[in-house]
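Just below is one structure, and these are the notes that go with it.
For this view, one protein chain was removed and the others were kept in their places.
Lettered A and B in written order, each chain numbered from 1.
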Amino acid sequence: MQISLRELAEYLGGAVVGDPEVTVSGLGSLDDATPGQITFLANPKYAHKVEITAATAVMLPPGAESYGKNAIVVSNPYLGFAKVLTLFTTVKKTAKGILQGSFIGKDVQFGSDVTIYPGASVADRVKIGDRVVIYPSAVIYEDAVIGDDVVVHANVSIRERCRVGNRVIIHNGAVIGSDGFGYAPDGKSYFKIPQIGIVVIEDDVEIGANTTIDRAALDVTRIGRGVKLDNLVQIAHNCTVGQDTVIASQSGIAGSSEVGKNVTVGGQVAISGHLKVGDNIMLAGRCGVTGTLDTPGVYSGLPPLPHKEWLKASIVYGKLPEMRRTISSMNKRIAELETLLENMKP
Amino acid sequence: MQISLRELAEYLGGAVVGDPEVTVSGLGSLDDATPGQITFLANPKYAHKVEITAATAVMLPPGAESYGKNAIVVSNPYLGFAKVLTLFTTVKKTAKGILQGSFIGKDVQFGSDVTIYPGASVADRVKIGDRVVIYPSAVIYEDAVIGDDVVVHANVSIRERCRVGNRVIIHNGAVIGSDGFGYAPDGKSYFKIPQIGIVVIEDDVEIGANTTIDRAALDVTRIGRGVKLDNLVQIAHNCTVGQDTVIASQSGIAGSSEVGKNVTVGGQVAISGHLKVGDNIMLAGRCGVTGTLDTPGVYSGLPPLPHKEWLKASIVYGKLPEMRRTISSMNKRIAELETLLENMKP
Partner (left out) sequence: MQISLRELAEYLGGAVVGDPEVTVSGLGSLDDATPGQITFLANPKYAHKVEITAATAVMLPPGAESYGKNAIVVSNPYLGFAKVLTLFTTVKKTAKGILQGSFIGKDVQFGSDVTIYPGASVADRVKIGDRVVIYPSAVIYEDAVIGDDVVVHANVSIRERCRVGNRVIIHNGAVIGSDGFGYAPDGKSYFKIPQIGIVVIEDDVEIGANTTIDRAALDVTRIGRGVKLDNLVQIAHNCTVGQDTVIASQSGIAGSSEVGKNVTVGGQVAISGHLKVGDNIMLAGRCGVTGTLDTPGVYSGLPPLPHKEWLKASIVYGKLPEMRRTISSMNKRIAELETLLENMKP
């Protein structure tokens, strides 16, 4: 694929500096790009490399020196990199249809240009949008609804009545809509509370491998538009995750909690149940949120502290035995001083 | 479904106050219930709402004021809620039999009224009880034994020779009986120790999505009657989990540990190997158990402290840098006092 800088600039919403008819056919880093490729300057620290890169063209942020290179000025060259990489690497696959060996229930509705692989299961009354791909051994339970341009990878389970929006990618082994963890104590045993709600996955969500999202007890567990969940994440029943929030691997949110918009959650974070995490908050890895967190900022620790405070405290942690010894010795020295002074009293 | 208070009281083991022939057809909260529904008073704080609820009837604890409403007095109205919800929401499904497209091995024994979906695999010599449902892409290895009224959801794996009791629910992607993590060091490499034991899941257990339970090295990894495991839980080889213990999401138990009965384990808890956690103990979220824990109580932290002590310590954590500065300054002040007094000596 050969594409001119003029066409690329249009695709990116940028402006060409130099010859708009020059073409490129690939993408590389400032160090590794070869002639015929386009590169990008994402970190101003490397601005000097623009002069010596072998690339035919470079995506530059506004105001950066082009060193006479053909360039496309874009507001965010790293985003430009992601978009150009997508352009060069996306292979348009022809839809294969509903392949023999897939297990299709009654009254299933399919959009156009779907690919349902052999070994995939689609139960009764499921609705599937246009251009959906369902890989082998993925299982869609009855009455689920799947939007357009969704990819359901192998071994994914989507349970009864759950709803998946458009342009959603669900990686292998993820489970959407398993029963929430709800029981009424019955003496020393537990009586299962029926989990009759659903999960709603809004548009443009990506769900990592082996991540689990439980259906609500009564109403909806909701994953907002644009949310990105990494692998092995747990979202319990009745949670809401706000738009454009990202959650890294092995983090978990307990029941009925509400995570706001544009929240950034590191790996192995725990968020307790029945609380709120406000918009734009960042939770560093391993953070444990035990109560509602409203003030914007970066948090660490269990319970959470502002990240810089936690950092300072965590450095002192190793000094605790020494501090304790010092306190003990100071205590003795003070007692001696007190005795001395007592004895000096007239 | 219309049911009279008389019938409901019989089902719940409660006593009707008011008209036993009044019927209800649904369930709602004190705030949201509508005429024709029954509601429940689980929290005494909301006793006054019984007067104003629109519900036709209410489940009350012994001694609560009925405000002239038709009522059923039960010892535990929250349990009543769970039971009535179960009654109203359980859809009796007709067994579908062994459906075409399922993969059935040799000498498999099936009970009556089973449903084996297309895409499910049942290997040689497996025994399956009555009314069992096995969803698509679930895989039962050879010689496994499955009791009555078991639900095996899609993409579950049950490995060779493992035994599952009655009324067990296994959610999607769970793995029962994968090899334990056991190796003998062989120079710098590791030599796999055959894991030839099994997993036994007793009656009335529920296992969450993508939870993993390893088979024992030689004998049995045992999940006791009534145990409830949330999603993404890890149970290592040779562990025993006692009856009616509940374990929340993303917690893990290392090899050969024994967790007692009626233990409550929060999320992301770690229990080290070769130790015991006594009956009735509660481990708060993120607790890390590094040695046998026998004294009943609630524990937090790594290593575990009584929860209230941990709570107090955790609040001081953020003050560590300030404490260290204070200690340093006090040290200087004591030294000055010592010098002063030394100089004052006659």
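In this text, contacts are C-beta pairs under 8 Å (C-beta built on N, C-alpha and C of every residue); 3 or more make two chains touch, one makes a residue touch a chain.
Quick caveat: nothing in here was measured; it's all calculated off a predicted structure.
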Problem set entry | Hidden partner chain, touching residue among B:25, B:75, B:90 or B:326 | B:326
Seminar exercise, completed: Out of A:195, A:250 or A:272, the sole contact with the unshown chain comes from A:250
Problem set entry | Absent-chain interface as seen on subunit A, which is shown | 76, 78-79, 81-83, 85-86, 89-90, 101, 117-119, 135-137, 153-155, 169, 171-173, 204, 206, 208-210, 226, 228, 230-232, 244, 246, 248-250, 261-262, 267-268, 285-286, 314-315, 317-321, 323-324, 327, 330-331, 334, 337-338, 341, 344
Exercise. When the complex is taken as a whole, what residues of subunit B touch the one chain not shown?
Worked result: 103, 119, 121, 137-139, 141, 155-157, 159, 173, 175, 178-179, 181, 183-186, 188-194, 196, 210, 212, 214, 232, 234, 236, 250, 252, 254, 268, 270, 272, 288, 301-303, 305, 309-310, 312-313, 315-317, 319-320, 323, 326-327, 330, 333-334, 337, 340-341, 344
